[in-house]
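The structure follows.
Apart from one protein chain that is not included, each protein chain of the complex appears where it belongs.
Up next is subunit A:
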């Protein structure tokens, strides 16, 4: 190791920061300075005197002259390292023990305690209090190994002044100058050293200069003591959010006013009332309460369950209709949009397209005895079921069907006797009059949830003695009472008026045969009675009506005369099943009969002599080759009518198109023996409904139920392009 004389003495003033000094020292050492520090305790403050030596190896020193550029970086590194390793020799103190390997490996366990080993443990002092020597128990165990007093001086203090004077600095100079002076020294020293070493290490001095600028800059203005090697100061201003004011008005809490008056008697009354209430509730709870409550609960349960059912039922009804709509979608499409393309090629003909079939399980063995459309709901119609067979009488049914639900009736009434006819009131569509096979008539109210009729006549009040063949509602009378007519085989035509809760009857006409009295047994004269089978009222003249009889006669009657006919026409040879006024022409009516014919007549209005009824001739006569069960005028045309025959056919005529041949002749019944009993036009839609009667059918295994059917008909010349017919027929198994 070679040392190069005393380089520079670096006095550190106590006022400068020790850490900074240290960092400077380290920097110096890295530059190749050999630093030797000694602590000089002088005066009050501690002063650290540093002796700086610049260490340059001899070899290097020799070479620097020749290699000026290279050694700049090598000085502190490679060559130095070689020197250090070369000179690494172990120096032992003189008094070091020579120990063997085993001794060296021996372990000595020392327990370190907090006691001061140098502290005396046997100090005895005299206690004046107790007047004797006493050993002091507490010995100070504190040992100070190193103490460093503060090295900062206030610049105005005496010590600082003294130091300044010693250094020859003026008093007024601020401490920073003192410090900076101290800092400048190494730079100066470096400069000197650079000169001493010759100018061979410019990079080194450059390096030194690179370090110094920072303090040099700080020297002038800044008073802060910054790290002169690595320091930069930054500052920025953050954005201050502006303040804003927001205000809102809330709704005031709701208030109410209350007023009352307090008096002693009011207080007393209130207490009395409350007390009575309490008593009552007590009584209720104690004695009969439980049973009542239980029964009430039961009631409530049944009521609610009933309500639930009814609530569900309406939903179920809608559901059922939806399902049906889906199932019968194609039929519904036909009903709405059917157009027979073949109409274009046939002028005088039309067709009937079957649509729905309506059947009901309970009506299996019964025949359809009449049909009637509801005047308000165009999709709703009523059908009565009974039996035309004298030997097979049983119960009857009134069934309401809707086109929207062909699979199940909307409403049903079961009766003990066969229903032979029904009529729905034109103004009160919920009122249904029905005539029974036993001769009674009844009125049903669909709206009322009642199983039976609202009114029904008995033997005491005007019941017919034979089956009632037709009932017809009349306009409400002067007192706004509902009234209707009924006609029966017993020859009576009865006018029924519903007054409040009872039906009042009035015989209008007693039909009789023209022969007058018949010879009875034992020479008794028996009054003969005609049997009415059909009745129809004139659409314009309220008093005028037609009566068809079993004898084949048609009586033109008036409500004004009892037992007197305005006119009598000997129209058919067998029983008349239907008489009907034309919907438009006031004088035209049609009859159908069991004698296979349908005849159209003109009511001349003249009061003809009863004695010559046979002279009358019909306007038209159509032979349908079978008993004609029913005939009906179309509601939309004065010339169109339809007839249903017992051989299962429906004939549709349009006199305007063809006076002799039907527009269409449609086999409707599915079995040969099935008779068609009744036919009815829908008041709005071009459809017909046909009822059938197959009580004679004997194939008992037929799984089919009474089935309604719909047929589309297209009279090409009638002016109406299309006409469907619904047809209802019932079959017996």
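Assume contacts are C-beta pairs under 8 Å (C-beta built on N, C-alpha and C of every residue); 3 or more make two chains touch, one makes a residue touch a chain; residues count from 1.
Keep this in mind: contacts and distances are computed from a predicted model.
Novice: Among "Replication factor C subunit 4", "Ribosomal RNA-processing protein 40", "Dynein light chain" or "Glutamate--cysteine ligase regulatory subunit", go ahead and choose the protein name stored in UniProt for the chain not displayed.
Specialist: "Dynein light chain"
Novice: Among A:92, A:145, A:255 or A:460, single out the residue that touches the unshown chain.
Specialist: If we include the chain that is not displayed, A:255 is the one touching it.
Novice: From the listed residues A:267, A:499, A:526 or A:619, report the one that touches the chain absent from this view.
Specialist: Touches the omitted chain: A:267.
Novice: For subunit A, which residues lie in contact with the unshown chain of the complex?
Specialist: These residues touch the chain not displayed: 253-265, 267-268, 270-272, 274-275.
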